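One structure below.
Not every chain is included here, but those present sit where they belong.
Going by the order they are written in, the chains are A and B; count residues from 1 in each one.
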């Protein structure tokens, strides 16, 4: 029934390749099917003004799409002179999601910026960004730990995200672009590997949904996040 | 336990005053406690390029805060030269939410722009904007119906929104600003008056939540939306 032939609760093949750029303190290329996102984590010894002197750390994120990551070419945001509303919304979500999995006291007064740049898009780029972003963050924090710059680990459970939606009347996991453009209801669940919720964003465009449907979608998401968390752990355990 | 002394499931006093500006096709001032939002609906006989010729209508929204609607003065976005990320995110949410309650075929090829301007803010401005925005929209559509410009009513059930969150460990309905700034988990539910869901946005900042907690919050939201929908119907039945 799904264009890709996948089962309703089947994610696309996922791979996480770490250490893909030599400059960043942490980096990975995450591939969820044909969606490929390059995630890097940059470590800096300064924090935003609003927490200066608080002893707390900060994690923030930026998101971008290469102009031809999409089927038809998008206008380059730098050339357009501003980040679009969708971009801003997504990078705020990534930052908020990652921070939910960070002990900011343990991190200490330093900032980690996670950049998520979409190399190729086929749906689900924000979820791939969160999941891959956590891997880059984990690798950067590992450096801090090895260097003895932090004492207790500021990261516990992985943060991962997956999309779900109602496609052709059925709840499905991990929508690809053809499904995404047809689904009347879809959204994203961000969770800790252990299953606690960080963010639920479910929206209907020209449609509505019931609480029962929301429950079914949440079941699918929990399954997906469980699988992703296992891959995140595997990719970052050396 | 709540700073305002309200019960956990008690909304602030709500009033909806219609016809507050003489130029707009529909308008209201919605007051949810000390949060006051002026909502106007503007009717135009043109649609955005991407649906030109489709026969479908369009509903969109813009959101703004007066500089001194807040405790300390905010920078005027027009002077800053751009709408901030939060503004863009909110106005996209308002537009999407209202469209979920519109039969765009019945509306016909015309556009309604709903402007939501916050006169005074005390938490929950985006929910007040959606709820009041629907009232302005309803009044503008009533004009179309009276003029015979549409045949079947493009609006059915009211669209309303309410915030919920976990405050001091307890699920509470309709957070005011003091609660909102303390709550580790909070979000918004947009629903039809009949209870079907349009948008769920629940986020944790530096915290997480369980599925049971999400269920409790959804119960509260359903209660709140039911009450708001009754007020919306009362305000727009002439």
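Note that in this section contacts are C-beta pairs under 8 Å (C-beta built on N, C-alpha and C of every residue); 3 or more make two chains touch, one makes a residue touch a chain.
What you are looking at is a predicted structure, and each value in this text was computed from that prediction instead of being measured.
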Of the full homomeric complex, 2 copies appear; what's the total?
6
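Rule of thumb we're sticking to: only the chains that are shown with their structure count from here on.
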How far, in degrees, do you have to turn chain A to put its CA atoms on top of chain B, rounded to the nearest 5?
180
When the C-alpha atoms of chain A and chain B are each averaged to a single point, how far apart are the two points in Å?
28
Residues of chain B touching chain A in the complex
82, 85, 88-89, 92, 96, 99-100, 102, 104, 187, 192, 196-211, 214, 218
